[in-house]
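Note that this complex is displayed minus one protein chain, with the remaining chains in position.
And then chain A:
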Amino acid sequence: MVNITVIFSLQSLFLVGCVPGCLKICANVMSFLLTPLFHFQTSRDGVNWDLSEAVPRLPGETRITDKEVIYICPFNGPIKGRVYITNYRLYLRSLETDSALILDVPLGVISRIEKMGGATSRGENSYGLDITCKDMRNLRFALKQEGHSRRDMFEILTRYAFPLAHSLPIFAFLNEEKFNVDGWTVYNPVEEYRRQGLPNHHWRITFINKCYELCDTYPALLVVPYRASDDDLRRVATFRSRNRIPVLSWIHPENKTVIVRCSQPLVGMSGKRNKDDEKYLDVIRETNRQISKLTIYDARPNVNAVANKATGGGYESDDAYHNAELFFLDIHNIHVMRESLKKVKDIVYPNVEESHWLSSLESTHWLEHIKLVLTGAIQVADRVSSGKSSVLVHCSDGWDRTAQLTSLAMLMLDSFYRSIEGFEILVQKEWISFGHKFASRIGHGDKNHADADRSPIFLQFIDCVWQMSKQFPTAFEFNERFLITILDHLYSCRFGTFLYNCESAREKQKVTERTVSLWSLINSNKDKFKNPFYTKEINRVLYPVASMRHLELWVNYYIRWNPRINVPHP
């Protein structure tokens, strides 16, 4: 960094002709760097421009139709424009001379398309389409009542926004973009485990799940205790929900305590026990000799964990697991989070609830949920870092809250994950490979907007990361734009990165061969995503303060469509 700094400083000196007051120049450059990174601009790479129409087009993107519409802008009122629909995006260009409005929306962000007004609607601009998006905005277009123009647009949009319902491929499979780096090579599990010093005397890499026979939602490659045989693993799998057995996520480089993740034990109403599971947890405990007990963090509220017994799940009881201590982290389920985010949207879009902003924000409980997730992750990180004990984390199925907790704890513990590539690896490992159900949670290409499986769990994780980056402005190599870009492509369907629910499904669909990785886009233009304050540090554990006094609503993301609110802010 120092070298880079020198070069950067010298450049600024020479570029401006060495005026003596060069500090100001430096300050200028810095303020440039400091400028908010809320805006994101697609690189020109790979984007073709149809010059006759000035509509951007990706390789593989094809034009379907265009129409004259009135865009009912919630901030500036109705604007006449021409909308172009491709198999990837909806693009609107203003036709009014005094407005340069452009709307560029990947169809993937569309969650719902509704017709508004009927044949008898009389009011001005009351007949058209209402589009609800997954990224905290709605779009409304008014169309002419005559000539089926609305029907056409509705059908085309529905077809291309929800390709799964029409046996069409998701755009990522049609995308022919080329980048000079291949994002699919970023994560190699063997390399990542090697970086962690694995395998070692206590932990081994197993290929038991090579063909996803042990657990179809787990990755092919797993790290398990050296002393547990493959047969042991199979027996443990029978007692863990969806066979998601406890496996290693991260090992502390010095004290060798570990973070292990899994799903809930299948205790059920009768309080079933499983000797193999009990023994297996004991084996995990023994891999670290400093301690007498294994710490189990059940991410759920206590009552939810109890309620899960009714459906065959449950938690590790004291009687059965003598050498473990169990704590509940009180994080609510996907439905609660979905409803909370809905409330956030209600108070920020299209207009920000100004009169009682703070109490309105409080009533969404969004920050409270963020606080609980961060609090849980801090506890996991502290347990491991202070060497007190190894930690096992689970929720019900171990793919939502568990992923949040392990990945955030790892981000706090391991500075490697705070670099751009490190973070990509973290997401690729703890979320994508371990079966966070992106397809179900996001509903890529799926028209069922009310699906109860949808939930902003990954968004919540990214929000937590953003909160951490606010508290530690020098600790992360990436900037806010990086996080927003990830979220944009979580929905866009331009890349294969977040498609499907698990590794086995991705393998079946040959995602890595047939689609482009989001990391290709990012890594081929890394400078844009870099935090100028980044100070690389090794072995520093970050402990954010998970207090409402510090947590803030991520305005540059949640309120970014509002031109009156979204302003530069360092």
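Quick note on the criterion: a contact is a pair of C-beta atoms (placed from the backbone, for glycine too) under 8 Å apart; a residue touches a chain by one contact, two chains touch by 3 or more; residues count from 1.
The working rule: contacts and distances are computed from a predicted model.
Note on the omitted subunit: UniProt lists it as "Myotubularin-related protein 10", one of the names in "Short-chain specific acyl-CoA dehydrogenase, mitochondrial", "IFT140 first beta-propeller domain-containing protein", "Myotubularin-related protein 10" or "50S ribosomal protein L20".
When the omitted chain is restored, the residue from A:382, A:453 or A:507 that touches it is A:382. Among A:126, A:229 or A:474, only A:474 touches the chain left out of the display.
Within the complete assembly, A:76 is the residue of A:76, A:126, A:229 or A:317 that touches the hidden chain. Seen from chain A, the chain kept out of the figure touches residues 1-2, 5-6, 9-10, 12-13, 16, 18-32, 34-36, 39-42, 44, 56, 73, 75-77, 79, 89, 98-106, 109, 135, 137, 352, 354, 356-359, 361-362, 367-368, 371, 374-376, 378-379, 382, 386, 471-475, 488, 492, 533, 535-537, 540, 542-550, 552-553, 555, 559-561, 563-570.
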